[in-house]
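As you look at this complex, bear in mind that one protein chain is not there, while each of the others sits in place.
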Amino acid sequence: MHTSTLSELARALEAGETTSEALTRETLERIRAHDGRYNSFITVAEERALEQARAADQARTEGRAGPLTGIPFAHKDIFCTEDLLTTCGSRMLENFAPPYNSTVAQKLDDAGAVCVGKANMDEFAMGSSNETSYFGPVTNPWGDGLVPGGSSGGSAAAVAARLVPAATATDTGGSIRQPAALCGLTGLKPTYGRISRYGIIAFASSLDQAGTLTRDARDAALMLNTMAGFDPKDSTSLDREVPDYCASLDNDLSGLRIGLPKEYFSDELSPEMAEQVRNAVREYENLGATVKEISLPHSHLAVAAYYVIAPAEASANLSRFDGVRYGHRCENPQDLNDLYLRSRSEGFGEEVKRRILVGTYALSAGFFDAYYLKAQKVRRLIQQDFTDAFNEVDLIMGPTSPSPAFAQGDKTDDPINMYLEDVFTIASNLAGLPAMSIPGGMVNNLPVGLQIIGNYFDEARMLNAAHRFQQVTDWHQQVAPNGV
Amino acid sequence: MSISRDKIEQVAWLARIRLEDSEKEALEGKLSDILGMVDQLQASDTDGITPMAHPLDATQRLRPDEVTETNKRERFQAVAPETQDGLYLVPRVVE
């Protein structure tokens, strides 16, 4: 069963060909047997999962089953799950079992989905290679020694290795799409405000958005149907109707206007990558879409603006980790400041500390205008670029990442180079736009991601475009050689 | 732009991050690189542009003034490092 997609499993459950308990047992077994190779899980919730599975089977016999009932999946370890360890990839939260559920976890619970465990991730979602996790790096099933991307590297590796059919993830600057690209998956980051952030451990509040890592667009639509929606507990959640994202998957693409930003095909992108992306876009022309070059003139400033805004917000968001109410507390603090200084220095890893310092600096007296306010102005320019572009086109397409999966250790000593992994993905977070990555080609036998950026709340159109592409291509069906 | 050792120390204090001397040295280089990259912003023309704090042009929803929470102290303090008599403990606070 493990080669099946989420929707195939849902059909099998519906048809009575299997049970959730059987699926869940198989899933847990495979994780036990194989995850040593990927390190994609921080916590496996065997008992809890089996309980949920049995409840799901019960619900099905009582006629209360929905499309996700009984489906095993993984949560990125950034989603608070009640009484289940939620570490955010950090020593700081090594022993933290939240006394509450995130809204996403609650919705998936309520839908009867079975959380088999918590996926590894870059510490506090800060990283693009899953090498900053306190619980060790994650290996990409596409090759030993290769990174899966980050920060949702555990979620991506687990799906790519066929350990689970789907995983939740979050995307602050590309943390869903870049791992999707590097692991050959479909990764969806919806519009900011589409999915509640309540109970998701915050990195950068104005950029964070939850989403999915799945095998294909149909599965993403199924997950989004359950995860999306207004939440009164999140002030930035939008009170807007959630359409059935599955209903429009098969819509005809003729007349669809696609824009290719010329800035996304510049020096950062190797000619081989560019060729794969252009080939993928050609498929869309075959499907009836029209393609034109567009310009997003402020694209080159996105990374710079992001590395002011995200660390600034993070520096405040991470102040609550002070060793008092939860989380790591140093031994025998001498005084209050000693408690703060040592608990935080011991609890946070190097990259997290670095970003806290950058953010604190950008907000400090004398630098606030030049960094923080300036970055916010540039953010508006970047958003304006998209607004202009969407007057001319329906979807924007381009590469997701500058290169396919790279070797572990390659960029760990060069933060700037690591940051540039997200050069194509960051802008949509700054603007709050929905974006996804789907498998669009191969370079050196490694997957290449095609990024699709939509207008606000246009997830249905993006999923439709992704699905139609996946009906005529098989990039998404390529199996990682080290998968199981 | 490069960042001085003094400034690193000041910022680390504000953020309550303790740095070993060896870390400070490594940070000087890396933070200077990051700030150098970020300095690309300075070249952009942003005259008359309103800063954008939030991606959506939405406004704050207001919650009715109602008590909706119950006492969950035991649950919350189960994850706390140190408590006594319902209080969180910290090293003696001097006013």
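Per-chain residue numbering starts at 1, and chain names A and B are given in the order in which the chains are listed.
As a working rule, a residue touches a chain if its C-beta (ideal position, glycine included) is under 8 Å from a C-beta of that chain, and two chains touch if they have at least 3 such contacts.
We adopt the following convention: contacts and distances are computed from a predicted model.
Peer 1: So which of "Putative membrane protein", "Sulfurtransferase", "Aspartyl/glutamyl-tRNA(Asn/Gln) amidotransferase subunit B" or "Ketosynthase chain-length factor" is the UniProt name of the chain that got left out?
Peer 2: The record for the missing subunit names the protein "Aspartyl/glutamyl-tRNA(Asn/Gln) amidotransferase subunit B".
Peer 1: Relative to the complete complex, which of the depicted chains are touched by the chain excluded from display?
Peer 2: A, B
Peer 1: I need the residue numbers on chain A that touch the omitted chain, in ascending order.
Peer 2: Those residues of chain A that touch the unshown chain are 80, 86, 88, 93, 96, 98-100, 102, 197-202, 204-206, 232-236, 312-313, 315-316, 318-320, 322, 324-326, 336-337, 340, 360, 363-365, 368, 372.
Peer 1: Suppose we count only contacts with the excluded chain; which residues of chain B make the list?
Peer 2: 10, 13-14, 16, 53-54, 56, 58-69, 71-73, 76-77, 82, 84-95
Everything that follows uses one rule, which is that only the chains that are shown with their structure count from here on.
Peer 1: Can you give the whole-Å distance between the Cα centres of chain A and chain B?
Peer 2: The computed centroid separation for chain A versus chain B comes out at 23 Å.
Peer 1: Looking at the complex, which residues from chain B come into contact with chain A?
Peer 2: Checking each residue of chain B against chain A gives 3, 7-8, 10-12, 14-19, 27, 30-31, 33-35, 37-42, 44, 46, 49-56, 58, 60-61, 63, 72, 75-76, 78-82, 88, 90-94.
Peer 1: Can you tell me which positions in chain A touch chain B when the two form their complex?
Peer 2: 95-99, 192-193, 206-207, 232, 235-236, 238-239, 298, 300-301, 303-305, 307-308, 315, 319, 322-327, 329, 333-342, 344-345, 348, 353-354, 356-358, 360-362, 364, 370-371, 373-381, 383, 415-416, 419, 429-433, 456
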